[in-house]
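Heads up, one of the protein chains got dropped from this complex, but the rest are sitting where they should.
Note that the chains take the letters A, B, C and D in the order they are written out, and that residue 1 is the start of every chain.
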Amino acid sequence: MILGVVTPPIDWFALAAPLALLATGGVCLLAAVLVPKGDRRVVAAFVCAAGFVGAIAAAAALYAQSSAGHGVIADAIQRDRLGAFASVIVAGSGLLAVGVSYRERMADDHVAEYYALLAWAGAGMAFLTTASTLLTLFLGLEWFSISLYILCAIDRELVGSLEAGLKYLIVGGFGSAMLLFGSALVYGATGRLEFHEIAQVVQQQHLSHDALLVAGLALVIGGLGFKASAAPFHMWTPDVYEGAPTPVTAFMSAATKTVALVLTLRVLVTAFPQEARLWTYTLAAIACASLAVGNLAALVQTNVKRMLAYSSISHAGFMLIAIAANSALGARALLFYLIPYSAMSIGSFAVVAARERELNRPVTLDNLAGFGWERPLLGISMVVFMLGFAGLPLTGGFVGKFYVFAAAYDRGWTWLVIVGVAATAVSLYYYLGVIRAMYMRSSEELQLAPVAGGSPARELSLQTAVAGCLAVTVGAFFAVQPLIDAARHAARSLSF
Amino acid sequence: MDTGWLTTALILLPVAGALAVWLLPLRPFAVGSTALLFALAEVALWIDAIARFDFGKPGLQLDQRQSWFSDLHVSYHVGFYGFSIWLVGLTVVVLAAATGYAFWAGRERPRAYYGLMLLLTGAIVGVFVAQDLLLFYVFWEAMLVPLYFLVGVWGGAGRLRATLLFVIYTMAGSLLMLASIIALGLTHGTFDLTVMGTDDSTWIFLGFMAAFAVKAPLFPLHAWLPSAYRESSPEVAAVLSGVVSKAAAYGFLRIAIAKFPGPVADFRTPILVLAACGLIYGSLLAFRAPDLRGVIAYSSLAQMGLITLGIFAVNDLGLNGAVLQMVNHGLISATLFLLAGGIERRAATGELGALGGMAGGRPILATVLMTTGVIALAVPGSTAFAGEFAILAGVFRTGWGYAVVGAVAMVLAAMYMLRLISAVLHQAPGRAVSEAALDLRPAELGVVVPLVAILLVLSAWPAAITERSFGSAPQIPHKGSVVPSSAAAQLQFALKELEQKRKQQGQ
Amino acid sequence: MANVLVWAVWVVAAFACLGSGIAVISFTNPFYSALSLIGNLASLAVLYLLLSAEFVAAAQVLVYAGAVMVMFLFVIAYLGGRADAPWAGGPSWQALAAVAASAALFVEVIVVIGLKSSSRLSHQGEIHVSYGRPDEIGRLFLTNHLLAFEITSIVLLIAAVGGVILGSHSREIGAPGAQQ
Amino acid sequence: MHPPVMGPDIVWYLAVATFLFCTGALGVLIRRSPLIVLLSLEIMLNGANLALIAFSRHYAQGDGQIFALTVMAVAASEVVVGLGLIVAIARKKLDLDVDKLSTLRG
Partner (left out) sequence: MIPAAWTCLLSPLAAALLITLAGTRISRRGAAYLATASVFVSFVAAVVSFAGLLGDSPKQRYHASTLWSWLTAGQLDFGLRIVVDPLSIFMMLVVSGVGMLIVAYSIGYMEGDDEERRYFAYMALFVFSMLLLVQAGNLLILLVGWGLVGLSSYLLIGFWHERPAAIAAAKKAFVMNAIGDATMALALFMLIQRTGSLNFEDVFAQTDQLGGSWAVNLIALGLLGGAVAKSAQLPLHTWLPDAMEGPTPVSALIHAATMVTAGVYLIVRTAPLFEQAPRVLELAAGLGAITLVMAGLIALVQTDIKRVIAYSTMSQIGYMFMAVGLGAFANGEFHLLTHAFFKALLFMAAGLVIHALAGEQDIRKMGGLRRLMPFTFVAFVVGTLSLTGIPPFSGFFSKDSILAAALDHGWYGQLLWIAGMAGTFLTGLYASRLFFIVFWGEPSPFVREHLMASSHAHAREGHPSHNGHETHEHAGEGPFSMTATVGLLTVLAAIGGFLQFAEVWTPVSDWLAQVAPPLVEATGVQEAISSVLAVLLGLAGLGIGWSIYGARTSEAPRVAWLQTLLERKFYFDELYDAAFYRPSVWVAHALGRWIERPLVFGSVRELSEGLRELGLGTGRLQTGLVRTYALAIAASLAVVTVVFVAVR
């Protein structure tokens, strides 16, 4: 009771995951000052990992506890399974990212801050997945974006890293400004910020054809599409992914996409059901554009990180197909797809990181030669990830694609299925190209010895992370039933 | 009693073998022998299966079913039909032979190699026993992965391009099939082949056809074939042309014919025409091909055309003949490729111009190659002849023109096969053939002779397969009456499916 | 009478706002741009006042024109304002397309607002006396937008940490600098 | 007490806001100095803010103002990070020109 103001009841449980990560970040920050330099890396990494584990646990518990979704804390956020599901993926990606980061050669003096920012970015994402007003949406977006801006640029020795950071900042600022203005217009049209209320107002006052509303919707879609790095809002992606430190890239590629797509789903379905006619087709178009751009550009890449960046664009396209389906099946498809996708994405970037550390130079298809024979675990994992990206069986990627196409067909969009199929066929070329580079060069072309000299560092943490990704990727193929059930329940929290 | 586990075991045993080869710390020799052991065990398992299989009754047997994910009604459902058990037999035998050959020839990185070989075995067997569309697709693609490595890593100089072309070309086809599978499964509310009825959608049908036609391959979709067969190592080429192509024919049989009577009726003519074109085209190009592998490769293009003719004749003669011919051609082309490998080892080239006179002082090689060759050119009395005869007799009912084309192809086959035989064996020794070049070694014999022996046994008794492919066919030789027309036979086949469906629902 | 006065103030503020905005992006020297942005912010504050958002106006002046812009000026001074002509550089089509795009956006939104105004935007709702007062803002921040308030602080914290990390001399860079 | 509505209709405010927003966008699109690009971003955000507040006034409810205030904070933090980056870049003795920062491309 301050000035006769009654503060709303706070559901701490609903905020558990973000809070855990926030705390983690704080502890890491303390470590940066308190722990002696020598132990800083290990302590910070351990704390951060623990934090992500805690976040996973919290999100899982939340998933179990919130079968019926409802707004909490003055309806600023939504406590439901959708958010919890996405939070699990985000936190999981964060955990894996920690494993990948551990041996990354970065400025020793900021290693603790690095993990702090990683945790905070994770916190922001975990929070954002639950956002249910335009305001919290914008804030959450900025929360993790700003953390990522810093993370991208954290390796200040590298010009590429700084450039990536600045580009991401500028384009990101531009994008979120668009989102903001869009929100403003929507707010202007309806006078509401909360998603459900927007939908209600639109319904009550028959605003579904309101110019201001649809203009705002367009800008909002643009802002979200930017975060999901879907064409034509994708152009920052290759540069930033290539320039940023590889572990950061891995984390971004998995978590950012997860959050952005889940949020797109949430916003569009909860706030703009009446405009479905508009945004479904738009998303379909954006999906096609992403598929085309991502795959075609990836065909000619030689830098593996860049190639993977383009592939992530094309996958954004695939997942947007699921959203565009605007059905329970579509939501299920999206949520399922995210699981193997995140695993494959982090895993592949992790393998790239490993090679990078062997060679001390950017990884290209050429200097990947022979890697598969030299590092069996990483090699086989990379093969599985590539096949998974390509949607071949025995990987979760296959089931994901299957569900996406099923959703599109179910929606009656056979043409979209055909587009997706064609895109997949094209994508084979570069995914198989990686395998070719790793295994099929004649032995004299192999560069087995790392340029730095000595035998490559066998990093337990990274290999564990890769193994984890491998397990998830393959497991998602065999254990479809439980995962799809989870996805179905999560999708239930949206009203289709 | 429930014998479904047997089918699953047939899939899992090789996979287990692959894991064993990969994970156990074995010395190279031990690796090879372990792999061979598993391959032979697989053959034994198949023999057990065929012993338990009751050819008398139609429909699915030795089947096992387990839900995979329920919301779209996808399940792990495997089982045998009469014809699929023969194709599985072909698979296990040929892959055992191939493994044996590799073991003898010696491959670098043996653990990876044999592991992939065994994995391939499991995948192909899976294709032939899968009774759920999505499962079928899974195995169908899983088949491709080991092949990609086997050709790409252990292949010849041009392997990279060859593999890329092969994999992407075939994948492009099978992805269309995926689209069709989704469409079919969702419209029927199930992906189970035995439960879903027939369908009339042209587009879905064409999607399936695309996959099968590329894989078979059907003229003119064979761009991947020559390079893939030339660049891969002999045993892999044997598997490719001997077994993998049969997966496509199986698809025609199990899915295209059984599920799409309407579209098949509509598209039969174009398909048959294409197949006939492929038959002649392949034969002519085989006649022109400058090297051993080329001849065999194009001849198998022709053979697949023939098999397609038989299948799309859609009558008892055609279908039985097609199944028989699948097994025949599988064994024949496998044997030929393995022999070609042996010859290339000796002459260091497959150029027909550089070969010749190998019969002199190499009686065993001469005898084996001659035997295989004459069986390959379907000399009357050979099992290949039996298959060809039945196919053409069947397609004759559909349209006499196709049979005439087939007859022409018989002559062409004689031409290119005799060309091959005499180019290798006869006349003066070629420049690549040294006096020192040995006759077939016992190991090679051990690999090849079983295949040839099977061929000879089949030649004595082709009915062993034709009687036992479709579980129908009362064996009384009935005089006079004309056998059911193709349409009737086709219905009869589709009806078999429906009765199966009723059985399923009854349970 | 009062209305006319309000109009006059509005016109002045609005045009100052637009002018300074254009000035920001057209000055070659970042220093001047920054200064004109201050003006822009100030004039915006006036507009806020006219919209009876007193607290926001105050915050605008304090936070922006005060803190943020000062920081800007410091950095510019630190780096030395490098001249940089607008419209320069980049592909030839860049500038053209830029103008086209932003003009298009402008026109569209204006049209949209026009369409809207005919129907609903013309009449404003009656406002409570406390509207825009600090206590009202405070109440909102503690009730409806509690979370937003907290998160804003988090964002600021993160930004601060980031500023430290990015701005601070890192040893790798510092060491050679020291030797010079 | 309810003060009468005075001054221009909020449509005019919105016009100004939009113009400001687009000016900022234009600045981002045509300027090469990262400092000025940051300033332009500020202008965009302020344009949005003006719109928010105008609408807030229109609906006579405080949400818009809250939004605007948080946007200010966010804008400040973006500026901080941005300036930090610019400084770091300047430390690398790179000249401050976003067009020069194009080593990543293709």
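As a working rule, a residue touches a chain if its C-beta (ideal position, glycine included) is under 8 Å from a C-beta of that chain, and two chains touch if they have at least 3 such contacts.
Because the structure is predicted, anything quoted here is derived from the model rather than measured.
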Left-out chain, listing which of the shown chains it touches: A, B, C, D
Chain not shown: contacting residue from A:V6, A:V300 or A:A471: A:V300
Omitted-chain contact residue, chosen from C:A98, C:I127, C:I151 or C:L166: C:A98
Contacting the left-out chain in the complete assembly, out of A:L62, A:L141, A:L338 or A:V426: A:V426
Contacts of chain B with the absent chain, listed as residue ranges: 165, 169, 220, 222-223, 281, 284-285, 287-288, 315-317, 319-321, 357, 359-360, 363-364, 367, 370, 374, 379-381, 385-386, 389-390, 392-394, 396-397, 400, 403-404, 407-408, 410-412, 414-415, 418-419, 422, 425-428, 460-463, 466-467, 470, 472-484, 489
Where the unshown chain meets chain C, residue by residue: 90-91, 94, 97-98, 100-102, 104-105, 108-109, 111-112, 115
Hidden partner interface residues of chain D, rising order: 25, 28-30, 32, 98-99, 101-106
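To be clear about the criterion, only the chains that are shown with their structure count from here on.
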Length of the line joining the C-alpha centres of chain C and chain D, rounded to whole Å: 5
Interchain centroid distance [CA atoms averaged], chain B/chain D, Å: 67
Chain C residues counted as touching two or more neighbouring chains: 109, 113, 121, 144-145, 148, 151-152, 155, 158-159, 162, 164-166, 173
For chain B, residues that touch 2 or more chains besides their own: none
Contacting residues of chain C [partner chain A, same complex]: 108-109, 111-113, 115-116, 121, 135, 138-139, 142-148, 151-152, 154-155, 158-159, 161-162, 164-166, 170-173
Touching residues (chain side chain D, partner chain A) in the complex: 14, 17, 21, 24-25, 28, 34, 37-38, 41, 44-45, 47-48, 51-52, 54-55, 58-59, 61, 63-64, 66-67, 70-71, 74, 77-78, 81-82, 84-86, 88-89, 91-92, 94, 98, 101-106
Contact set on chain A toward chain D in their complex: 134-135, 138-139, 142, 146, 149-150, 153, 156, 159-160, 162-167, 169-170, 173-174, 177, 180-181, 183-185, 187-188, 191, 193, 238-240, 242-243, 301, 306
